[in-house]
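Every protein chain of the complex appears in place save one, which is left out.
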Amino acid sequence: MSGLRLVGVSVKREGRTVLTEASAAFPPGSLTAVIGPNGAGKSTLLAVAAGLLKPHAGALTLDGRPLETFGRQALARRRAYLPQSPRADWPISVERVVALGLTPYLPAFGRLPDELETQVETALRSHDLLALRHRRATELSGGELSRTMLARAVVGDPDLLLVDEPTAGLDPRHALDAAHRLGQRAQAGRTVAMAIHDLHLALRFADQVVALKDGCILAAGPLREVLDEPLLRRLYDMPARLIRDPDGVSVRFLG
Amino acid sequence: MKPALLLALVVVVVLAASSSLLVGEVGVSPAQAVRAVLAAQPNLTTLVLWDIRLPRTLLALLIGGILGLSGAVLQGLLRNPLAEPGLLGVSSGASFGAVIAIYYGLTSATSLAAPVFGLVGALVTTGAAMALARRGGTLALILAGAAVSAIAAAGVELALNFSPNPYAAYEITTWLMGSLADRSWDHVKLAAPFIVAGGVLLLLTGRGLDALALGEAQAESLGVDVRRLRLLALFGTALGVGAATAVAGAIGFVGLVAPHLMRPLVGHRPGQVLIPAALAGALIVTMADLATRLIHLGPELKLGVLISLIGAPFFLWLVIHVQRRSP
Partner (left out) sequence: MRCGGLDGLKLIVLASLVGALGCSIPRAVARPVRVMSINGCSDQLVLALADPRTIASVTWLSRDPEGSYMWRAAQHVPVNHGSAEEVVRDHPDLVIAGSYTTPATRALLVKLHYRLLVLQPADSFDDIRRETRTVASALGATERGRALIAHMDATLTRLAADKGPPLRVAAWDGAGFSAAPGSLYASILKVAGARNVTAQTQGMGGSTPEVEKLIATAPQLLVAGAPGFEKPGRQTDVAHHPLVRRFWSDRTLVVPLSSYECGTPFSADAALSLREQMRAKLARAQTPLPFAPVSTP
């Protein structure tokens, strides 16, 4: 069984259960949208899936192997994770921020090996960052920062990419661009999951969906099969309508 | 760029250290120094160079180095340009420990008492300040540091209050001003192992600090053990700065200023700034110690006082600057 799999995963925080017996599969070659209202547990699900948060119960496997048996470095090489609104705290250049994605490959001391520099170069190019490479990461616009962080996440070519709210705070064009890049990543055969509020983007780019509410998975599976009007209504406590037209599918809430 | 920077720094530090060997009560010219070193018989110049100025200069390099290094590590770890061992209460904690060791006769039992107690005091205060300031940013950090420092300062006063030595209060006040005068090889032997050990722990944080520039979550996802990083920084600072304070008294602001001077030269990467900051710290303390011997205003101008005179306005500028930058 390849890809990422969660079986009966529960997470407690300060005595409160924030994720209850969540089971879901994130197959390779697909982009999974994790959707649900605020406070549903989307970020928790991603953090657990990334191995950053220890579940209280349940099992996680990556390519059939229990996640906890991966060493810290080995796991860091196989999966990348971007939290909500990632940013750099120091005015480091874009190029060096992207290079930080190679941290798990670095020796304890010394410079970045040349072959890794080539990878940085490739990531910069594929994310249209060549012109910005010497700009300070603290002075980028939202769209530029989002591209920089995505390049940072994929520079080591991880099998699994988990992104929390990649489109938050971006204008429509940049949001579209970000989601498109994640879709491309999935098409290249990697396992990609994103927590996302923008259902329009989810409908357009995602293959799989995991719908979360109050820490429980209401539905999980191929987007076209799972995402329907009753599910949206249960998720958001509002009547919703899926509108299909020549441009694709969109959601209209009727609250 | 980087090897050139390191080379330049090393050259400047070596120059400063050499001139530090030539300045003092007994005038020594470079030619005299060379002759004295080559002379078979020990003479006044060798005595002064070898037994007085060399240990003093070495301590200045070591102490400045560890202060600059720990400042850089703490700033990187807390992602806060105002972090500094002094602000976190390391100096006051170390002073508290050292005061107890000195005035309650423990130093006569073992000469290791002062650095060891200084170290323990530093460990307790730094640990407390870092735990209190983990969440909450700059303001929380400064407040936690101030609170912990105040507690340690109260401890110093309490210890002095009940000290068996009537002159303890005067002595500790002048001692806290920081000085390297008359430090001998004994002090080097006492402090160097702790400073070097602390320095090694601190240097191990470099890679992790670079990744931490992206925040704790991203750093963890990149394989950095943030908890381990925090412990390395904590123990490294306590070991190194604790021992430095125990032999030289409190010397503030070096840990704040040195990383700031070096950061633009290494592209602001927190892990890359460590070694340059250590060299800059060594340079600052060596030059300041040299200046205390050149400036004659009557009584000895204390090293810590001189550095504070330069460092405090810099701190003020930094506070205003940081406030303006972050809303």
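A few points about this structure:
For reference, chains read A and B in written order, and residue numbers begin at 1 within each chain.
Rule of thumb we're sticking to: a contact is a pair of C-beta atoms (placed from the backbone, for glycine too) under 8 Å apart; a residue touches a chain by one contact, two chains touch by 3 or more.
What you see is a predicted model; the values in this text were computed from it and never measured.
Hidden chain, full complex: it touches shown chains B. Note that of B:Val11, B:Leu44, B:Ala146 or B:Ile320, the residue touching the chain absent from this view is B:Leu44.
Although one chain is not drawn, the whole complex shows that of B:Ala17, B:Ala168 or B:Ile251 it is B:Ala168 that touches it. Within subunit B, the residues in touch with the undisplayed chain are 24-26, 43-44, 47-48, 51-53, 102-108, 164-168, 170-172, 174-175, 181-182, 184-186, 296, 298-300.
Note that in this section only the chains that are shown with their structure count from here on.
Centroids of subunit A and subunit B (each the mean of its C-alpha atoms) stand 43 Å apart. Listing the residues of subunit A that touch subunit B in their complex gives 47, 50, 52, 72-73, 75-77, 79-83, 86-93, 96-97, 100-101, 103-104, 106, 108-109, 136, 152. Interface of subunit B with subunit A (complex): residues 79, 204, 206-207, 210-211, 213-215, 217-218, 220-225, 263, 267-270.
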